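The other protein chains are all here in position, but one chain of the complex has been omitted.
And now, chain A:
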Amino acid sequence: MRWFAERGWSPRAHQLDLLATAQQGNSVLLIAPTGAGKTLAGFLPALTDLAMRPKKRPGEAQRGVHTLYISPLKALAVDIERNLGKPVAEIGLPITMETRTGDTPQHKRARQKLSPPEILLTTPEQLALLIASPDAERFFSDLRYIVLDELHSLVTSKRGHLLSLGLARLRKFVPGLQAIGLSATVAEPDELRRWLVRQGTSPSPLWRGSTHSVGVGAEVESSSLPPRPSGDPPHKGEGNASMAELITVSGGAKPEITILDSEERVPWSGHSARYAIPDVYEAIRKHRTTLLFVNTRSQAELLFQELWRVNDDNLPIALHHGSLDVGQRRKVEKAMADNVLRAVVATSTLDLGIDWGDVDLVVHVGAPKGASRLAQRIGRANHRMDEPSKAILVPANRFEVLECRAALEANYLGAQDTPPLLEGALDVLAQHVLGCACGAPFRADELFDEVRGAAPYAGLDRDTFDRVVDFVATGGYALRSYERYARIRLTKDGTWRVSNPRIAQQYRLNVGTIIESPMLNVRYTRAKGKSGAGSAQSLALRGGPVLGKIEEYFVETLSIGDMFIFAGKVLRFEGIRENECYVSTGGGGNVLVPSYAGGKFPLSTYLADQVRGMLADPARWKALPEQVSDWLRMQQMKSILPKREDLLIETFPRGERHYMVAYPFEGRLAHQTLGMLLTRRLERAGARPLGFVATDYSLAIWALGDLGQMFKAKKPSLAELFDEDMLGDDLEAWLADSWLLKRTFRNCAVISGLIEKRFPGQEKNGRQVTVSADLIYDVLRSHEPDHILLKATRADAASGLLDVRRLAEMLSRIHGRIVHKMLDQISPLAVPVMLEIGREPVNGEANDTLLLEAADLIEEAMGSA
């Protein structure tokens, strides 16, 4: 350390702590806010060790990689090389440092294999690839440290599962390997501490804690875990053997957050926050540089348009989101770093971890959906931790006012609500098993032990593991007809080996867990397509510059001549050719905004609870804008406000229909699932339900039958209707045909290696030839419903798109606490969700009704033939 001090480097306390802990041979987790010098701290043990390491003597064998740095983003790895490489070179440390990402040229990768750098900066996918190469063990034989950056964001996804398995494999190569995790503040640091080190053989609390014995979750009931041997010691909660050391740096100056208090009327529903545009623009004018965050890319496009509409001063305001062309994004980032922009509208994609220059105001448009998420976003803007960040929250509707208020209070309390970690996905395990076999032959017993050392898989039972291996070998089908086509084979010496070198090639092309929905390039053209529903006219389109990428499913609903907003411009759709969407400059008419899947986060459990608490306590309404507290007082008069733990159900007639509105505050996904299940039950009870719509806060169902009278007569009672048993058979039956499950299956099928990844361009022409995941799903479900991949799919859907866990928690919470209020008319609290009816598509399958409508058009036109 003196070595550094002599060169004028004065490390911060936590950096020294981390160094000392690492030098004792421990793995360590560093939790610190942005700007605390986290990354440098992570590298300190490696730099110190390398500085003291004797020089390689001539003739000495080539050394392997000393330190591995894993980042979720290749851009971040490149950034680190630049930012760390400079000081290292300046103080004269003779350390070699290189990146290895998908962009690294083949010759450089080959050279890295032969003569590895001391520090390798890379991504989880590249690590998986390195592990799957035959010389992996030698390549990593000198490894001392693995530094995992942005660990909090990595661990919540399947990428994290793959990385945890990779880490387990590295520990097998190098038992003394020390892991250094760098993370933002999280709700449960112990989960990350376990994640960093090898887990014992007893089931970890993580696995058991996330187990539900309901519905689709029943797949992982504790009973399916192997009985523990009698002599097994109880799980060591704090023992260093199963958790990394923890170093926490408390936050710097508390941010100054306010909620926009507009003179304008806050809308009942919607997400555009259009009412606030003049106020937001004013705020931009008053600050040097403003960063405007939104939740989705469509909101980003809209906000950008609206700001420019009022931008009378022609302030330089830019747009930045993940679908824009990379070159365009780099330009915006550079302009931002050079401080030539006054504002940037951005989605909070991770690539914002990079330097953003002198931002003095963050505006968050729309509710943050989670307290930790808000803290991380605000934190990103300010890279100097000792100065307070200044932030304004702009709620887009009235419920969001409550949510923003709750998030703000949570922020001052330092409350954290990052989601709990999930158990390791089986499709990811299948990918890893094949990867291991591509690297070297393995013994099932040893690999099972190794895999259980990874925290997400600590509770994996042997039977499931064996089924995964069987799946990798022959597809794992009950009909054993693929033995002769096995990808890996059990050989006489008891090891599993790849049966054919071609398998390893296929594996390398399909590695990773990120499945993007098919995208089309958006390209300018001068030629105009013919108006009207496009037929197979030849598009004589001349290509211009590419603006970015857009989801194919959005483009598919466009007709030539339609206008839509993209990359901050109004574009006219001219047609599709190959994998490109051709556009020209548009304007006027009815302009569409592409909606993107996956941009919407559900409201966190913590914030939901806070919002319920605020509703129940009129004393806290003082903190709310008057129009919002008036709204709540009206609700009190016309209906009731539920107690914090209660579930309020209102029923009322309207038009020819009867409505019920429930207020669980459990997020859109859980409400959607609840809506599906309740409509099934109401159907059976003879209520003739017609549809439902779900928001983050409430759920509305409408029916022909008088729902209020039915509940009053207890036919059925609300307690029966909301009984937890709905997560059993009803859920199974509904899921069987659900498009949600098909979509989930598609991802599992690709990740597990059952079908190959699709690459841009091959899609269109490939449709005839490739076997679609949907068809495989249908056949598999009817012939082998218990197949391991269907099991993985159900578990995935339960935790993902369906949010069954949250629904289960809610149903158990409201047991005996349902409050029914029969009304003659709609209540103030019900207005927001009622306004969504007709705006949100009523959820459903791609249905025949649409075909029928189209077919009827012909009959109408032609008369009955």
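We adopt the following convention: contacts are C-beta pairs under 8 Å (C-beta built on N, C-alpha and C of every residue); 3 or more make two chains touch, one makes a residue touch a chain; residues count from 1.
One rule holds in what follows: contacts and distances are computed from a predicted model.
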Hey, which one's the missing chain according to UniProt: "Branched-chain amino acid ABC transporter permease", "Nitrate reductase", "5-oxoprolinase subunit PxpB" or "Ligase-associated DNA damage response endonuclease PdeM"?
"Ligase-associated DNA damage response endonuclease PdeM"
Considering the complete complex, of A:H271, A:R452 or A:R487, the missing chain is touched by A:R487
For the chain that's not shown, point to the residue among A:Q62, A:N339 or A:S559 touching it.
A:S559
In the whole complex, not just what's shown, which of A:A13, A:A61 or A:L479 touches the removed chain?
A:L479
Of the residues A:D609, A:E720, A:E784 or A:E809, I need the one that contacts the missing chain.
A:E784
When the complex is taken as a whole, what residues of chain A touch the one chain not shown?
474-475, 477, 479, 481-482, 485, 487, 500, 502-503, 506, 533-536, 552-553, 555-557, 559, 576, 754-756, 764, 766-772, 775-776, 778-780, 782-784, 787, 841, 846-848, 850-855, 857-858, 861
